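Heads up, the thing below is written out as structure tokens.
As you look at this complex, bear in mind that one protein chain is not there, while each of the others sits in place.
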Amino acid sequence: MTQLVYLVPLFPLIGFLINGIFWRKMPKTAGGVIGTLTILASFIVSLGIFFEVKNSGTATMVHLFDFINSGKLSIPFTFQVDALSSLFLLIITGVGFLIHVYSTSYMHEDEGMVKYFAYLNLFIFSMLLLVLGGNYLIMFIGWEGVGLCSYLLIGFWFKNRDYTNAAKKAFVMNRIGDLGFLVGMLLILYTYGTLSYQDFFGQLKGGQVIVSTSTYNWIAICLFIGAMGKSAQIPLYTWLPDAMAGPTPVSALIHAATMVTAGIYMIARSSALYNLAPMAQTLITWIGLATAIVAATIAMKQYDIKKVLAYSTVSQLGFMFLALGVGAYTTAVFHVMTHAFFKALLFLGAGSVIHAMGGEQDLRLMGGLGKKMRITQITFLIGCLAISGIPGFSGFFSKDEILAMAYAHDPILYYLGVFAAMMTAFYMFRLYFLAFTGIFRGTHDQEHHLHESPWAITIPLIILAILSVVGGYVGLPAVISEHHALASYLAPVVANTGEHHMLAGTEWMLMGISVSVSVLMIIVAYVRNKKPAFAPNTGVAKFLENKWYVDELYDAVIVRPIGAISRLLDRFAERAGIDGIVNGVGKLVGWGGDRVRLLQSGQVGFYIFVMVLGIIALFTLGFFWIR
Amino acid sequence: MPIQYYLFLSMALFSIGIMGTLMRRNAIIIFMCIELMLNAVNLLLVAFSKMYVDSSAQIFVFFIMVVAAAEVAVGLAVIVMMHRKVHSVDINILNRLKH
Partner (left out) sequence: MYEVLFWFLTIMAIGCALGVILSRNPVNSVLFLIATFFAISGHYLLLNAQFLAVVNIIVYAGAIMVLFLFVMMLMNLNADVEPQKSRLAQLAGMIAGGVLFLVILAALRTASLSVLDKQSNDIGLIKNLGKVLFTQYVLPFEISSVLFLSAIIGAVVISRKEEVHSTVADGSVNTSDIK
């Protein structure tokens, strides 16, 4: 089955081509079915591969064709099937399949539904390339592909200018990060002559090429810049909240479960490199932590249901980078997995709510939805419990593992992490209480429209809720069980460094602190939002509501100057310079033609004169130029 | 005499003919300068025929004269026709070639 790994990206690619070419003529249901079945097929193959890898425990390279072969540079198109990539395959195709099913109902009334499925399939294809690639170049191809699909899907309702601007913003910010990625790749190529994982990591371990630590740091930092852009860390995170302009399933798939985790995947894959670059690791840790905290503060004061979830995603990604920074690669991957489950669940639930509210997304107009939408309410509650790290749910296991690893590295990281986790619990339950409990605050028409969503929407919600509960049990902490299933599964490929063995007592204490703090915040959220009054925000609250004015800052410092430079260049370089030259050539030819026309004077005497001159010239050339 | 002297003489006459063609505006004078050029060439040919002791050059000169005569006949007919139309033989007036 492993040799058939090429089928996994092939099915979505076929789905994309069929839906993409025939989208105008294809009936909507057929398009949805094709789009969904391809992902199902990929999921089945991924399952097979997963079990094979689990049993064999080795990595397999599947060579497809020679891609680049020039001089000494040889980059083949190979897929690396090992524990890490097969795990990600499952997450991508599994969650992706559920979201596709969801979309068949959610996007049912949209004219461009088939086009939507084509884009979704293309996205899955690119993401699969990203995780399957055997070298950085194929990862980069997938990287760019998901960036492109993100742009296409965010701006899916392209008639709205704000949405297309958001799509552009996402793409441009991604590209800024991609520059870092490219530079990192070039550095690797220059220093080691290869981009393939096995060669590169082998050389790192073998230590044949003598490089200084600063080289490692530079490469690591450059790659991390790419991850910053893709996974929305400070300073390249502002695109993600704006990306909520796209359809909700898109937000669920791309901006919760898959694309934004590409950065985590890359760093986890390159763990051998990061272990040699302490400065980069410190950078990652602090940026991750800062992002987690800042995003959480902003989420506390947002009124759009999707924006809260967006900032929550940014914050959780910060947690994952915190884990990566302290060397806990397996833990980060663990959190990726659980986060994929509960964040997708939360987004899809939000989509169900928006659907029921007829497109309304403002929390201030919701309330008491639980009465009419039981399934959505229960599954959403499960998601909130998971993300807040309540014991028994998957988020508890992964988040606590991150906090424990952070504590073992440096206690202050732990305390700051707990601070962020507190806020996570608070804003998530604020969201829950505002939306699902209390009295409905919307209009009468909206109230009449409220209904539970069809099964195509609720069944994925139920499945994801179940996964959000049981998904954590693959990574039991040491105090409960000796066997960490996920860690042992990933061990051949990526492993936590610095296995800090803590006393059992310390671990229990850490867990206790974080859990009790979270529960406390849930109660606070309940109290404050039982009967909510929405006064206009002032002071700190206003600062948080306006996202720390970061967008305005970027606009003033970066966007406007670049706009001004562009206008300047347009006037001087473009109009006067380039247009001047091009038009000038045309004018020159015209002018020259005018002048030459005067030669045709009709004067015979002049003609004879020119003839004589010609003869003289011919003589001179003929007799004196022959060497 | 060394042949170079005849060369000089012939070339001098030839270039005088060229100068005349370029300097004068009267069509008939220009025609006459052309005749002068032809004669310069004739002279050179005869000189070469004596140098190489070959009579073909002189035959050639003979034919040049034949052609010159015919050409003069026709050319002057054209000039006469021109004069009838525009009452002048100034070549600056004859600029229909412009179109």
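Note that the chains take the letters A and B in the order they are written out, and that residue 1 is the start of every chain.
Criterion: a residue touches a chain if its C-beta (ideal position, glycine included) is under 8 Å from a C-beta of that chain, and two chains touch if they have at least 3 such contacts.
Worth saying up front: this structure is predicted, and the values here are computed from it rather than measured.
K.L.:
Check the whole complex and report which displayed chains the hidden chain contacts.
P.N.:
Taken over the complete structure, the missing chain's partners among displayed chains are A, B.
K.L.:
Need a quick check: the contact residues on chain B for the chain that isn't drawn.
P.N.:
Listed in rising order, the touching residues are 1-9, 11-26, 28-29, 31-33, 35-36, 39, 42-43, 46-47, 49-51, 53-56, 58-59, 61-63, 65-74, 76-81, 83, 89-90, 92.
K.L.:
Could you please point out the chain A residues that touch the chain left off the display?
P.N.:
Residues 605, 609, 612-613, 615-616, 619-620, 622-624 of chain A touch the chain that is not shown.
We adopt the following convention: only the chains that are shown with their structure count from here on.
K.L.:
Per the centroid of Cα atoms for each chain, what is the distance between chain A and chain B, given in Å?
P.N.:
Computed from C-alpha means, the inter-chain centre distance equals 91 Å.
K.L.:
So in the complex, which bits of chain A are touching chain B?
P.N.:
600-605, 607-609, 612
K.L.:
Help me check something: in the complex, which residues belonging to chain B touch chain A?
P.N.:
Those in contact with chain A are residues 18, 21-22, 25, 91-92, 94-99.
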